[in-house]
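Removed: one protein chain of the complex. Kept in place: all other protein chains.
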Amino acid sequence: MNKTFQKIFAKAKAENRSCFVAFVTGMDPDYESSKQILIELSKYCSVLEVGVSFNTSTSDSSIIMSANDRAIKSGARTEKIFQLIKEVKSEITSDTAFVTMGYLNQIHVYGIDKYIKDCKKSGVDGCIVVDSNNESPEDELIFKGLTKNDIAFIKLIAPTNDSAYIKQSLKKCSSWVYIVSYAGVTGSKDVNLENVKKLTKMIRKQSNIPIGVGFGVKTLEDVKKVSKLADLVVCGSNIVERIKEGSQNGLSGQNLAHFVSEYVINLAKGVKH
Amino acid sequence: MNKTFQKIFAKAKAENRSCFVAFVTGMDPDYESSKQILIELSKYCSVLEVGVSFNTSTSDSSIIMSANDRAIKSGARTEKIFQLIKEVKSEITSDTAFVTMGYLNQIHVYGIDKYIKDCKKSGVDGCIVVDSNNESPEDELIFKGLTKNDIAFIKLIAPTNDSAYIKQSLKKCSSWVYIVSYAGVTGSKDVNLENVKKLTKMIRKQSNIPIGVGFGVKTLEDVKKVSKLADLVVCGSNIVERIKEGSQNGLSGQNLAHFVSEYVINLAKGVKH
Amino acid sequence: MKIPPFKEINPPDQLGYWTNKKTGEKYGGQYISPLLIPNLKKVEEGFKKAMKNKKFLAGLEEQLINHIGIVTPLLRSKELEDIVGGEKKIGKIFLKRTDLHHDSSHKPVSAFSSVYFAKHILKAKKIITETGASMNARAVASACAKLGLECEVHIGAVDSEKVSLNKDITELYGAKIIECHDSTKTLLPAMAAALRSWQNDPTAMYVVGSVCGPHPYPLMVRTFASIVGRITKIQMKNLTGRLPSTVFAVCGGGSNLNMISYPYYREKSVSIFGIESAGKGISSGKHAATLTSNAPIGILLGARSNVLMNDDGQIDESATEASGLDFSGTGPEICYMHSIGRIKFRATTDKEAQETFLMMCRRTGILPAIEACYVIHAALKEIKKRKNPKENHLIHLCGSGESNVTRMLKYKRENE
Partner (left out) sequence: MKIPPFKEINPPDQLGYWTNKKTGEKYGGQYISPLLIPNLKKVEEGFKKAMKNKKFLAGLEEQLINHIGIVTPLLRSKELEDIVGGEKKIGKIFLKRTDLHHDSSHKPVSAFSSVYFAKHILKAKKIITETGASMNARAVASACAKLGLECEVHIGAVDSEKVSLNKDITELYGAKIIECHDSTKTLLPAMAAALRSWQNDPTAMYVVGSVCGPHPYPLMVRTFASIVGRITKIQMKNLTGRLPSTVFAVCGGGSNLNMISYPYYREKSVSIFGIESAGKGISSGKHAATLTSNAPIGILLGARSNVLMNDDGQIDESATEASGLDFSGTGPEICYMHSIGRIKFRATTDKEAQETFLMMCRRTGILPAIEACYVIHAALKEIKKRKNPKENHLIHLCGSGESNVTRMLKYKRENE
């Protein structure tokens, strides 16, 4: 298991809580604001999931897609996201873990080896590659490369996936696995606790890997409920919406960061058991 | 031969000239004006050809078709044209012959027998039915009816008709035959004297029926030239245009009639040999 | 598919008349200015020669099959059967898919044949035609483009101003489009203008848009077009083993009705139905239902036939949502078949046709020409009434509705 995650999980256990994961699109709405947001959020979140914008993603909601648009307009590129994470990491003192979330095409174009090397260099602790098929040669390369470099490969598992698929995915996850609470896109429905219960039960039977849950986690109540079932609680769309709102109201940099963290602080409170 | 035509031809012979035929659409632009025009023109023309407007004629130029439109708008119907001719005839003293020019559908709807009876009653001296095919049963009925009532059946002959067709047509013409100077619509080209020479020669070989010539006769020069070859010279489109012009300038009734006759007087001068 | 050769089973007489023996009434003929008589004689003689010219007939057939695509499917429509009660109640419904022709209607069959005839038999260099909704013009212009003839199209100025997909395509095919400003500025004066233009240029050939006009046009057009009926008869036999019980086609001028029904004229067991447009209702006077409304006989565009007209013989304008049916007359052979009772007539209102259009789109996935919707509506009504599970019904789906889309979408949005 990746070192940062080890620390995080240990601390959370000690504090009898789950870990709060905040998703933001890297460089949304711009490099500097995004940096301030990440720095600020690192104070309240165990994990920061940073989206690498792809203009033709097949799985993001319109909320995330417009964040991607904003980021690309302000110059988001893979190497810029690495730079962003590196700079943020160098300025924070907490043990916050950083996870990149992106699509395979950009990694492929960047070069899988180079991507992994740059993850390492910039302090990325885990990677989500939404459309990396377990059985593809690329997935194998990424898995091997990340493992060698002690970076977590975080796989998504949906309630509609069959047990064979889940088994396959678990094999490649070293630090934690990401359960999607419903079959749908982020932000489109409410978190489905029934699905989560079923899936966590199933996974815990075959593995003691920590489990993260996302999709539909919007309110403090949601966080509290999911916390009871999972080790990590992921909140994305609503944070992204908050960034958009602040930015549309003319906020940027530190101001925007505070506007966002205000909202996140409240949510993150839900992780206490 | 129809009595009026007999007189007309005799007089023309005596005066060493051909006969001038003016065409107007009956009731163009309205009943009263048309009446005044006919009365006025009767002073200078041997024959007046009165168009019975058909809204779907297949052989009239746009000039005549718009005259038809005007006439129909002011209430032209077959019986009205009979009434018009009758009234005009009762008010003039000259031997001017009256010829109706129309299409078969209206005669068919009016009833062929009734049509002929009303021709007789209203003093019509001859009939042109543009689309009455020589071989049709209707043509036979019209021919018989007109002959019995001593009304001329005036057939059109085109330069493109073959000799069999011409023979057939001549058989049904008692007073005169109408040569079309070119294959085309009225008013679209200049009178074709070559065609006229050929056709008159051909007809004179087999008959001594008087010959009228129309299509393309527009100027005094035209009238003079055609006069040398034919017994009747028909002028239509330009007279109709003159009516339109006068009418558009606000003339009607007597004023319009004078405006038109001014033009016709000049043309009619060309008939002197 | 081997297409059986044409056989004349309903010839007009020498002068182009079909005569109802009971009433003595004649239909057809050649009522035209002497100026056009020679042009018509040339066509008449050429047509006789052509029908005996094996090379011409084979060449034409090849082009009709491979260019126009006349071997279209005969589609069993379970969807329509279900709408009127299902196969077990009303039998089977077959749609002849002439909507799949090149240029998307039945018109190209006679248009292409006529232009091919003009080129190869008459050696004409130019074609003159008229148009209302431009379906005919499009078909004629296409044939002229392919066969290398000049094409002159007369269109009423009022029709010309309407947005028209078919008119635009006619222009793309290179036709010269001449606006006609006479009279009502619609189809009838445009036809007159075309005939006049032919009068001016006897070396050209006039092509008519339906089984109308002076002899030999009604005869020639239906003879050329009947190839589709012959093919359909075989397809029907192959699919069902027998003749259809009913044949339904819409009737504007009558060409698509003639085309599909001709091979059954002598088959007593086959009921033939011609469907007209009742417009806003026959009693409203705003319709195009010449025969259903029992219009009197007149002489229109060179032929004796039933005609919408007033008591002075002036031709009345027809009125219908379907521009392809917007015609005040009907072809003479069709009028004759009506007079002897061999073809029965029904009429569908515009509203009924529009609803049928929407139904066809949504239930069968077919975009029919609005013209075809008049026949579908009436056919379904008749089939439902007959309620005979042993019957096979043949409906002529005579065109595709691309050019109706704008108006019909507006109708849909306003009415749903």
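General observations
Chains: A, B and C, in written order; residue numbering restarts at 1 for each.
Basically, contacts are C-beta pairs under 8 Å (C-beta built on N, C-alpha and C of every residue); 3 or more make two chains touch, one makes a residue touch a chain.
This structure is a prediction, so every number in the text was calculated from the model and none was measured.
Although one chain is omitted from the display, it touches the following shown chains in the full assembly: A, C. Annotation: of C:V109, C:I334, C:I366 or C:I395, C:I366 touches the absent chain (contact as defined above).
Screening C:I3, C:L57 or C:L100 for touch with the missing chain picks out C:L100.
Note on the undisplayed chain: of the listed residues A:Q6, A:S94 or A:N133, the one touching it is A:N133.
When the missing chain is restored to the complex, the residue among A:Q6, A:N55 or A:Q206 that touches it is A:N55.
The residue touching the chain not shown here, chosen from A:S46, A:Q106 or A:S175, is A:Q106. Although one chain is not drawn, its touching partners on subunit A can still be listed: residues 54-62, 65-66, 68-69, 72, 77-78, 103-110, 130-133, 135-138, 155-158, 160-162, 165, 169, 180, 183-185, 188-189.
In the full complex, subunit C contacts the hidden chain through residues 65-67, 69, 71-76, 79, 97, 100-104, 141-147, 165, 168-169, 171-174, 358, 361-367, 402, 405-406, 408-409, 412.
What we mean here is this: only the chains that are shown with their structure count from here on.
Contact topology of the protein chains: irregular, matching none of line, ring, star or complete. Chain centres here are means of the Cα atoms, and by that rule the chain farthest away from subunit B is A.
With centres taken as mean Cα positions, subunit C sits 38 Å from subunit B.
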